[in-house]
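Removed from the display is one protein chain of the complex; every other protein chain stays in position.
Naming follows writing order (A and B), and every chain is counted from residue 1.
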Amino acid sequence: MTKLLHGLSSVKRFVMLLWTNKMGRFGLMIFAVFAVIAIFAPFLRTVDPNATGSCEDMLVPPNAQFWFGTDDLARDIWSQLIYGSRISLLVGFTAATIAVAVGTTVGVTAGFYGGRIGEVLMRLVDFFMMLPRLPLMIILAAVLGPSIWNIIFVVAIVSWTTTARVVRSQVLSLKERAFVEASRCIGADDFLLMFGEIFPNVVPIIFAQAVLVVTTAIYSEAVLAFLGLGDPTTVSWGMMLHFAFESGVMSRTPNWIAPPVASIVVLIIGFTFLGTAVSDVLKPGYKEMKGL
Amino acid sequence: MALLEVRNLKIYYFTRAGAVKAVDDIDLDVEKDKTLGLIGESGCGKTTAVFAFLRFVTPPGRIVGGKIIFEGRDIIPLSDEEMRLLRGQGIAMVFQGAQNALNPVMTVGKQISEVILEHENLTKEEAWERAKEQLELVGIASERVNNYPHEFSGGMKQRVMVAIATACNPRLLIMDEPVTGLDVIVQRQLLSLTNTLREKMQLPIVFITHDLSVIAETCDNVAVMYAGKIVEQGSAVSLYKDPLHPYSKGLIGSYPSVRGEKKELKSIPGAPPRLIDPPKGCRFSPRCAYAMDICRTEEPRLKNMGDNRAVACHLIK
Partner (left out) sequence: MKGFAGFAIKKVGAAFITIFAIVCANFVIFRLVPGDPLRMMFRDPRVSAEQMQLVRERFGLDKPLGEQFICYLRELAHGNLGISFWQKRPALEVIADRVPQTLLLIITALTIAVIIGTIFGAIAGSKMGTRSDSVILSIALSLYSIPAFCMGIILMLIFAFQLSVFPLGGISTAASGFTGFEYWKDVAWHMFLPALCVVFWYGGEYVLLTRSAMVDALGQDYIITARAKGLKESAILKNHALRNALLPVVTITGVNLAFAVAGIIEVETVFSWPGIGRLVYDAVMKRDYPVLQATFIVLAVAIVFANLVVDLIYGYIDPRIKVGGGE
């Protein structure tokens, strides 16, 4: 329990460290803005984003009632935009959590046990890394069908490998360090060693990876949705673009296209900057350089 | 007039924690036909000092005072371009045998002829021939001129470095811990090469090391550095026979001798001071067995004792 609390406070400290970095600050603010939008969606003057309407409400340009206008099924674009943030963040974080969890488990196991198990696991990782990501996601999504959990699964499946590699090499270098020998001397068993000693030292790396994976996950969901493989019942920004693309009226409705594109771009840039900040902050000597 | 005269040289590193006084007001003389050894433990400032002779002081370090007079000209105020022309041709340097001191994707021949082509007016073919001669000079078969650095052993790589450094017949050669980390047989080869350079080419050398035995073999004069200051200077012979400064005494005493009686090795207790806030008075006083009250308050100046000896210590009158 104390380790958990310790972990939470170190996360808080890490976030505050990120705040000191210019890029980190920018990324955190963007994330905060979108998180707020996602959480408070119903209060932001929205209607049901999936609610279709009558013919005269279709493809309405922006007006007082529909701030960004409507799409070809008379759905309010503003509402779609607001609720779309939920999908992006939800899919992004869920898929990233699964991917990082799987990657960490594989990485720690392969690194800690080494030998045959390690070899086999790393061959598996190598193989997955060789497969082209987007084509793989596409055929998996096409074969499994359009549902939000399938998307999450598909995104996670292509994203776990880098984490596994990074974690494993960290574990390998930690294994050599003296404190592991010391713990062994006092009779700690394998499991305890893995989670008690090695894991806490791998946490910063995992966190860095998590930020990177969230970025890729958000991107992947957007691409898959744009290509028509998303869940049509949950309107995400990518899906909005897909509908716009398929509608044939794209050239005349910038109000339909610009908001989702801008949202995707801003969110991803925000997370990319956050990722850069994370790797800067984790470099040895960062605290000293900032005079902390 | 000496070939190289250093006067009151001060080099500080400006960090957030404060100014690290790496080299604090030192004087050095390098005579035209003598080799000067610079000895001291790691971190005493010797590398920083000689890097300054090539004006290789990088931020956060800065030369804050003093003069470095080479062939009658103070090099500190020189422009970057003038300094660049001096490097490799007026003053040259052989670095510590790091794995990566030679460019791994360039043949050694190219790396030697490069410096020749930069400073002298030869054609590519002539420079290439000179490169081959340089290799022969340092004891490497000239056919290897087309080989890459990774094809040489550590000792040979160091010799290539010497070939590069001497390619343009510099007037002063600096060798920074050139044999550290090499095994003794290779050390021997490199040191005999150094002696050849001294005798055949009459090349004045500044030789940095922390190894006393090496100094004995290659140097005419020695300067002992401690915590950014020169504490003793003189001929190598006199330093060995009769060290004056307590630190020098400790250094000489801590070396085992193959001949002579078996006696207990004396090491110098304590550790070198932090150079951000060096101790008042003599910097060696916290570790000195003979420290007097005055040593802790007043810094001793380097006093010329005549007969090519100088020492900075209150004990010596």
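One rule holds for everything that comes next: a residue touches a chain if its C-beta (ideal position, glycine included) is under 8 Å from a C-beta of that chain, and two chains touch if they have at least 3 such contacts.
Small disclaimer: the values here were computed from a predicted structure and weren't measured.
By the touch rule given at the top, the unshown chain touches A, B in the complete complex. Annotation: of B:A92, B:L172 or B:C282, B:A92 touches the absent chain (contact as defined above). Set against the missing chain, the residues A:L136, A:L174, A:V203 or A:L282 yield one that touches it, A:L136. Those residues of chain A that touch the chain absent from the view are 127, 130-136, 138-140, 142-144, 215, 219, 222-223, 226-229, 241, 245, 250-252, 254, 257-258, 261, 264-265, 268-269, 272-273, 276. Mapped onto chain B, the interface with the missing chain covers residues 54, 56, 84-89, 92-93, 95, 98-106, 114-115, 118-119, 147-148, 150-153, 161, 164-165.
Basically, only the chains that are shown with their structure count from here on.
With centres taken as mean Cα positions, chain B sits 55 Å from chain A.
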